[in-house]
Every structure is written in C-alpha cells, then in structure tokens.
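Next up is a structure, given as structure tokens.
Missing here is one protein chain; the remaining ones are kept as they sit in the complex.
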Amino acid sequence: MSAGVGIELQNLTVSFGDFVAVRDATVTIEGGEFFSFLGPSGCGKTTILRTVSGFQEPSAGKVRIGGQDMAGIGPNKRPTALIFQNLALFPLMRVWENITFAMEVKGRGKAERRRRADELLELIALPRQGEKYPHELSGGQKQRVAVARALCAEPHVLLLDEPLSALDLKLRQHMRTELRTIQQRVGITFIYITHDQGEALTMSDHVAVMREGFIEQVADGRTIYDDPATPFVASFVGENNCFAGKVAGATGNEVLVHTASGPLSARVGTAAQGSLKQGDDAMVFIRPESFRIANGSGSGAGRVTGTVSGEEFEGPIYHLFVGRERARPIKVSLVNQGHARSHAAGEEIVLAYDPAKAVALPKGKLAAD
Amino acid sequence: MPTKSWLGTFYTRNGLILGNCIILAVLAWILLMIVLPQIAMLDFSFSYDLPVYKQGGPEDVYTLANYRYFLFGYAGNRDGYNYLDLVVFGRTLVAAVFVTIIDLVLCYPIAFYLAQVARGRMARILAVALIVPYWINEILRAFAFRIIFGASGIINGSLIGLGIIDSPIDFVRENVALYAGLAYAYVLLMVFPIYNAIESLDRNQIEAARDMGAPWWRIHWRVVIPFAKPGITSGCTIVFMLAAGALAAPQILGGPSSLWFTQIIYRTFFESVNWSRGAAYAVILLVVCTLFVLLMMRIFKVKLGEIGR
Partner (left out) sequence: MKLLTRLAVGAYLLLFFGFLLGPLIIMAITAFNSSTFPRVLPWECLTFEWFGRLANDSRVLEGLQLTAIIGVFVVLLSLLLGLAGALLLTQIFPRARATYYTIVTSPILMPGIVIGIATVLFWDRIAHFLGLGRDSVFYHGIFLTVLGQSSFIASYCMLVFIARLQRFDEGQIEAALDLGATHVQAFRRILLPFLRPAIFSAAVIAFLASFENYNTSVFTLGHFSTFTVVIAQKVRLGLDPSISALAVIIITATLFLALLNEAYSTHAERHPGNPLRSLFRGGVSGFFASNPAAILAVLMLAGIFATVIYATRYDPAACKAEVLRKKLEIQQRYARPPTPQAQPRQNPPPSGAPGRSDGFGGVFNPQNLQNAPEAPAPTPAPAPAPPQKPRDDGFGGVFNPQNLQTAPSPAQ
C-alpha cells in the first residue's frame, strides 16, 4: 500500500458565478493522517473535496498534493480516490469487478485482478462476496465495497464525502471504528467530510471546522473542543452555554466579562489572545459539564444564579436547565453519583464553575444563527 | 462569455476524443441532414428549372416563377388562376382536416377508455390490439382497404347480399375508401398522445364532477378535454401533417376525383422532371401545413412547449 502523502490548500477560493463556496482556504494536511472537514450543510466542504479530486477547478489559489501543484491535472490523473456520498458503485458489474475497476482500466489481467479482489474483500471483512451484484448488498456492505474499490486504485489520498450519513446509528458507530482501523492499517491520508461532530472528533487526527466557505479553525479534536477559536466553533462542536457581555477587565490571560447573568471570569481563547480589551464585546462559553451546583451564596466571579426551569434524567448523566433573561436556558450536565436529588422547577439555584474551563472570545456568529 | 466556459466544461466532462465525436456527429446531422437540405430545397424553389449546362450561368437567377405558376398557371393561362393545382391543394387540406376530425372523434373515446377505465390485463390486451395493426406496412393496410371497399369486396358483397343495395357502390369514387384508409392509418398516432394526456388526469376529479351531478358529456367537456388539450392538439397536429403529406394511401385508394397534392408533387418531380417547381410545391406544402398547425394552436390556446410526445 502506498504511503500517505500530504495535501496543501493555499488561498483556495472556489466560486460558482456570484456564489463563493470556498473563501481563501489555507490548510496543511499531513501525510498519513486522518483529517476531517466539519461543518453544516452548504459550508463548502464538499466543494473542497471535489476541488482536491479534480472535479472542480479553483477560481483562485492552489492545491498541492505531495508538493506537486495539481493545476490542470484531471481527476483521472491525480493520486486521489473519492468515495461519493451515494457511493456510485457500478450496478452492472459484480462486486469483484467493481473493486478492481482501477486495475482493469490499467489493463491488468483477470487472474491478477481476482486475486487482488480477494485480498481486499478480506480487508473489508466481506470474504467470498465477490460474485454478488451491488444491489444484493446491504448499506454497510456497499460502503465497504466502495472503500475497497477506492483503495484498489492505490491512491495516496482517500477522500470520503459524508460516507456514513445514510446509515443507521449502530452501523454508523461500527463503521467509524472500521474506517479508522482501515486507515491505520493502510497508512494513507484520509480526508473525511461530515456534519456530524461526533464522527469528526472520534476518528480524526485533525479537524477543520468550516462555516460558509471560511475555515474557522484547524486543530486536533481536544483543542477544538476545549479551546475553540471562534464563537461558531464553540457553539457548533458539542453543547455550549454562551454568555454575551462586555469586557470589564483583563489580567494576563484572564478576563472579567459583565453579562446579564452577572460578572463572569474566563480565560481568553488561545486564538483570541491579545484581542480582548476593556470595553470590547465578548462571549463567554461554559460547557454544561463545567458547572457544578454550588453551596452557599451566589456572588462572585465564578458563580451564576438562576431558577431551575427543567430537568432531564439520562441515566449516567442528568441535565438541569436554568432559565435566564432574554436567552436560552443554561444547560448543566451532572454526573449521576447515585445521590442525585431532584430539583423542582422554580427552585433557586447557584451554579459554580472553574474559570479556567470557561473560554472568552470576541463576539461573533453562533452556530444556531 | 458563457459559450467559452461551457465548451471548457464540455470537454472536461467528455474528454477530447468523445467530445469531438459528439459535436461532429450532431453538427453533421443538423447541418447536412436537416438544415442545409431544407435550404437547398428553398434555393431550388426560387430558381428556374435549368438544364445542367445552363446552371451557374447567366440565366441562373432567383425568381418567383415557380410560386407564380402555382397561383396563376402557365403564361397566358386563360382562367387567370391555376385552378387545377389550387383546387387540388385546397382539397388536400380540407380532406386532411376532415380526416383529423374523424380520427379525433373516433379515437378520443378509446383513449379515454384505455386511460381511465380499463384495468390491468384488459388494458394491456387492448393496447396490444391497438398496436398490432401498425406493425403491418401502411401499404398493405391500404391494400386491405382496397379489397374491402372494392366492388366485389366484403362491404359491397354483404350489402348486396342483405338486399340493401342492388349494384355495388363505387366507394372509391366517393372517396370513402380513401378517407377510411387515411383515418385508419393514423388511429394509433391520435390515440397515443390523448391517452398520455388523459392518463395523468387524477381520477378523483372525474369522480368529484360526477358526485356533483354532472352528466357524462359535461364531465368530458369541462373536466377531461381541457386537461387533455395538449394531448389532443398533439395528436391532431401529427395526424393533420401526416394526412396532408400522405402519398401511399391516395395513390392506392384514391379515385379519379381525389388527386392529392402530394401526387402532384410526385409527378412534377418524376414525370415533368421539373425539380424547381416540385421544390416550390413542396415548400408550399410544408409552409402552409406548419402555418395551419400554428394557427390552430393559437386558436385553441396551446403552447408549443406543451406538445410533448
């Protein structure tokens, strides 16, 4: 199997007439890594994928694969293989013929192709299914055949376009592990696009979060979650409580923000360091799991007061919803330690949090907007 | 400019070899087989009928002589107008309209029946029974009518046998055979578009109308026919153009008084060997037919785009 190769997008812009799908994107993807593009529908991730595969010409900027500029090189000449969202398996060919199509195109003999097909069928855990036709396979099986077909072309980069979106939950979770395993075994670069952050975070080495053609942040999963670069990333990935307000004071990496729920202290997000000054509009993000129910009084920079508006018991975790003025209720997630007490609606409650776990960022667009 | 980027996309999508093959084939088809021949025909129609050695020479100029001949006949025609050709032309058009109406009346019920009433197996059998006659050559079909309508044909034979008439009716002379033959020839082409149109009509509309107490003729008049108008227009257009341009049926079934315009064109070409005049007549046929059809469409308010097969 070929070794993974790196991809560089340099100031990539792709527009269709007046509509700009990708704006000035610059990303470096390491060889051999599992890289995801994450974002809501229409954010441009599919366009990037198609541009990298060669089906779309960039309007500006460059695509480099393995250091080589791909301008003018057609999709059939690039060292990439694309797995389409609808898989696009060839219905009139058998599974083994589908898988070895890339070899057939190069003129390889039938015996050689059959051997290779058997190998790949083993790899994707579908032994002896080669004689079937695609319409006889289940969704998950078709998925794997599509992967095998792409791998057979011995690409340096495998591109996957929301491959799991058509599958049911259990299968999706199973396939996540499968794909990751295959990638690690084979060692080539995977570029994966999805709108499901769970997938992106669990499978990838690095994630690029996109919104409306812009790349908001590129980092590993942990950083994306704990240290989001923009309010969009903060609110899109996982659940987050947003407190909007004005910066009252800044000390080093910490700021104090006056919000409707009181003064809140938080650490400034790494990407925003140095850009929050006194009087700026800021948003403080606190994850549901960062709150705990506080005893005692409700004042101070690390405390929030409110009224319980609802409760959800999920088993190992339970959620509390604390109402506040002119904003969505604060969601608090607590681990069920066995002595969870029920909170009645209307009850006054004081929440405490660790300021180090709260992130302050300049005001911006949220995911829900 | 849109064309330039479209060409780029086209070649990207199809590759150089395929892309060129496609464009070449389509251009060859459109130019060499559709557009240019029509232009050549127009060109001939506006030229004098010159022998080979005179072509390209000083006498080869454009003229309306052929069209004038159609209207006025040969130079010094005492009658003023070319009544022979004009009457035949008029008769052809009238006959074509007549055939179209006959076919419409004949086929509308069956189309409706097939589309809305018949079910499953019955429908398929009827459809097959409808199509089978059309696999038989149109000439043989005309021949069949000739046999039937002949003086010793089965119609005359049974009429005489039943004592209704004493001597055989010359159906051919009365042009009955020809009309029957032409109507017969285009039944399928009238049924099919109407069937298609009616088939997409929601049965519930008819039910609703019936519930409201509408008699069957009103249901058709107000619900079905307006909905099926594109199909009806489509069928009528096709039948009219084919009937006006029919050659085999008039040749085989036509009597002495039913010379068809197409037959005049035929003999102008092959017997008088006057290609220019033949071309002019062909152009006249084509243009008048097309105008007539467009006019009908305007009257019945159907747009060109709605006529789909």
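Which chain is which? They are A and B, in the order written, and residues in each are numbered from 1.
FYI, a contact is a pair of C-beta atoms (placed from the backbone, for glycine too) under 8 Å apart; a residue touches a chain by one contact, two chains touch by 3 or more.
For clarity, every value in this text was computed on a predicted model and none was experimentally measured.
Considering the whole complex, the residue from B:71, B:94 or B:132 that touches the absent chain is B:132.
Mapped onto subunit B, contacts with the missing chain fall at residues 2-3, 6, 10, 13-19, 21-23, 25-26, 28-30, 32-41, 43-44, 55-56, 84, 106, 109-110, 113, 117, 126, 128-130, 132-133, 135-154, 156-158, 161, 167-168, 170-172, 184, 187, 237-238, 241-242, 244-248, 251-257, 259, 262-263, 265-267, 269, 271, 275, 278-279, 282, 285-286, 289, 304-305, 309.
The omitted chain makes contact with subunit A at the following residues, 53-55, 74-77, 80-82, 84, 86, 88-90, 92, 101-102, 104-106, 133, 135, 149-150, 152-153.
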